[in-house]
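Excluded from the complex is one protein chain; the other protein chains are retained at their positions.
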Amino acid sequence: MKRAIWISAAVLLSASIVWAGGNKEGKSPAVSAPAATGKWFDKPVTISMMIPSHPSWPYQKDWYVAKMVKEQTNVDLKVIDVLDQSSAFDDKVTVSVASGDVADIIFPIGLAIQKRFGEQGVFANVLDYTAKTPNFKKWLDANKNYAIKFMSADGKLYQYPAKGIEETNRRIWMYRKDVFEKNGLKPPRTSDELLSVLRKLKELYPSSYPYAFRNNANDPMQFMLMIAPSWGTDAPSATTGEFRYDWATKEYVFGPTEDAFRDMIAFYHTLYAEKLIPPNCLTMTATEWQTMMTGSQSFMTVDYIGRIDFFNVPGRKVTPGYDLQYMPSVKGGSKGTDKFAASALGWYGFLPFSKSAHLDDVVKFCDWWYTPKASELSSWGEEGKTYSVVDGKRRFIDAPAVENVRNKYGLSTNGFYILFDYQAHISTFSPELQSAYAQSMPMDLPENLCPPFTPAEQEIINLTGANVMRHAQQQISRFLLGNRPLSEWGQYVKEVQDLGVEKFRTVYTQALARILNASK
Amino acid sequence: MTAASAHGVPGGPAHPLLRRIRKDRYLLLLLLPCVAFYVLFRYLPIWGILISFKDYKPFVGFSGSPWVGLKHYRNFFSVPEAWPLVRNTFLLGLYSILWSFPTPILFALVLNEVRDVRFKKTVQTITYMPHFLSMVIVTGMVISFLSPVRGPLNGLLKSLGRPEINFFADPKYFRTIYIASGVWQDTGWGAIIYLAALSGINPELYESAVIDGANKMRQIVSITLPMLIPTITMLLLLRVGNVLDVGFEKVYLLQNPVIYETADVLSTYVYRQGIRGAQYSFASAIGTFNSVVSLVILLLANFASRRLGETSLW
Partner (left out) sequence: MAVQVRSRISAFTVLKVLFLLAAVVATLYPLLYMLSISISDTTQVLLGKVGLIPKGVNLSMYRFVLRDQRIFTSYRNTIFYVLVGTALSLVVTAAAAFSLSKRRVVFHRFFTILVVVTMFFGGGMIPTYLTIRGLGMIDTIWAVLLPSAVSTYNLLVMRTFFDGFPKEIEESGQLDGLNDVGILTRLVLPSSQAVLASIGLFYAVSRWNAYFDPFLYLNTPDLFPLQIILRDILQAGQTNVVGGGDTLMVEESLRYTAVIVSILPIIVVYPFLQKYFVKGVMLGAVKG
């Protein structure tokens, strides 16, 4: 663990040297306080912003948060509300890039848009403007650990990173405390204990599949992203890296060919064969899984932490005593750990258009978001207007749940947060959910170290990498289902290697080395 | 005014081509809006085909992006799965034609024989409705229906004492699932055009056939089918030309890695590649390859059709 910290510090130190080199204006910082009028801009400024809309809280001009921004900064936001958060949003951005009609700021979900267009020159390198954005600079200096993930292979940073809201993506193990207690069972801490608990539950409830989880049919290893780290290995992912960085050996390892991965698959195969997990576990849709969880056909799952409330509400209507609770993570096999994968991950922020007619105003506007005042106002709002203090605790007015907070005030909706105080959301959670957060946070494993890639390297990943991944997905699935005997594991490892894992891995090693070398 | 003659109006164009244009001027006028449409909306953007020969970057633009020749095509063929993908795409398209093409015709023929107009109309209205369901809904229903945990089909198997089948864990089921759901969804809708064609057949033809003693089957074979042949041929040609056009969405929603053997096709492969980073040029190359093969297939089919004495596309 300590070594991990040292290495990441080294990486970040070198990265920061690269950054410092990119800063063109080494003069004294510009004024960081608002102008004489008390607003961020003296005169009104119009800035266009393209955001993906969420249908439950579509953008409204008269939201508190929109008015607050105008009041504080004197900026008239021209919001382009795109009614799609998925790939269609990407397409809309693509055509606007191709036609040159790009909004001053784009608010993306995930890094895909930045990675795709950053190096083409669509977005400005924010490191070039740090003199004009002192608040951002200050935050950056204190958060290099975090900001490095948003960086590009060319040493530039094309995004103003957001921080704080990723907590919403946290995932945990969950179990039906009432069912366990009724049958005198304790939550398992190791995979052996897990197996015996599940067997016991199956005996007691033969028509159940005690442990169920939903998955992405086209990417079955996505589920393993949550499980594998507790087994001492990792599953590949386009967002967190296809290779696991081993802090001990300082090498990149391909998870799906490791022994620990094999042990994990063997374990899940046993679960599958004994019908402790549903036969369609690799492709189970959210709908079916939800029905099984609420209908007590399953008692254990791994999913978003918010599911605690999601299931308890309808579950209790149907089964008195229904009690879904946080379950401490399970150590997998002999090489595993009882800590849980880093799941509170998310990449949001502002992408400033490099050819904006008033780029200086745009970056100055982005800078405002890094002030403590902006953070406070965009997370909580103002006392009396959006929240009141009850028993020494802040409570939102007229907004019992997060979606109400968003719908009513516009707080924490796309485009309106950068430095977010997650306590604002937590204040609306049920006591169970709050307790789950408290217990889950200390158990986080560190994030994987995934370097940024040049376009040439990206091409190799797209071709060789995609072939390797496709084969791995196929074979891992078949091993788990028993379509292929585990005795052929060695053969499979060779097959994957023949497809070019080494070439694929070299790209990672190279990209990491480059960032380290930048300091020499 | 006399019928058009080769001389035309005195003082008219002498050149044969110009004379023909003048003679057909109204027909050309009728054609004009359509041609304008094609030029504006289909041919102006057609430079997009060349994207596959470049490393296209949208922001930099077409002229700014570098030429790479056949690089993307070579990359595609170097993929180990190139052949199985094309094979899967082709087979799905072929089976699709074999099963989904005749069924609407059959359906229309049977429906046409119904006397009771209300029954006929009701049946037609109900059976075309699945066409309106989006792929997400249809595939969701199919997956639900076939689920080994809660699906009714497996429920039936279990009650008959047989073990459940995990339909999406075995490559051999995929094609049947794909084709069967396609037949269900599109038969009613596909019959519409044939019903329209059938409605144009003169009832007197049937009357005289009946007088000659022909039974139902004879009538269908010697009157109905021959009258439908032009429509059927045209639709078949168009269908054959689209054989590789296996809808991306449906396959993607039904597939998973365990069944890639039969379930992975060109379009889904490209899509999954694209998730890692917009590969416009690569996708464009595969699309162009697809188009060229389809065009060749169509040319062959059209040639065959002309030889058989039937309709030709041109």
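For clarity, chains are labelled A and B in written order, and residue numbers in each chain start from 1.
Throughout what follows, a residue touches a chain if its C-beta (ideal position, glycine included) is under 8 Å from a C-beta of that chain, and two chains touch if they have at least 3 such contacts.
Here the structure is a predicted model, which means the values were calculated and not measured.
In the complete assembly, the contact with the undisplayed chain comes from B:Val35, out of B:Val35, B:Leu70 or B:Leu225. Although one chain is not drawn, the whole complex shows that of B:Phe53, B:Phe76 or B:Phe107 it is B:Phe107 that touches it. Screening B:Leu156, B:Ala196, B:Val221 or B:Leu300 for touch with the missing chain picks out B:Ala196. Although one chain is not shown, part of chain B still touches it, namely residues 1, 3, 17, 20-21, 24, 26-31, 33-35, 37-38, 40-49, 51, 58, 107, 110-114, 117, 119, 121-134, 136-137, 140-141, 150, 184, 187-188, 192-193, 195-203, 206-207, 210-211, 215-216, 230-231, 234-235, 238, 241-242, 280, 284, 287-288, 291-292, 294-295, 298, 311, 313-314.
Contact between chain A and the unshown chain involves residues 53-56, 58, 80-81, 83-86, 88, 91-92, 94-95, 98-99, 101, 286-288, 290-291, 294-295, 306, 309-310, 313-314, 317-318, 401, 403.
The rule we apply is simple: only the chains that are shown with their structure count from here on.
Listing the residues of chain B that touch chain A in their complex gives 57-61, 75, 79-81, 140, 143-144, 147-150, 164, 166, 168-170, 252, 255-258, 260, 272-273, 275-279, 282.
By the touch rule above, chain A contacts chain B in their complex via residues 90, 94, 97-98, 100, 112, 115-117, 120-122, 209, 217-218, 220, 238, 278-280, 282-283, 285, 287-288, 291-292, 297, 458, 461-463, 465-467, 470, 473-474, 476-478, 481, 483, 499.
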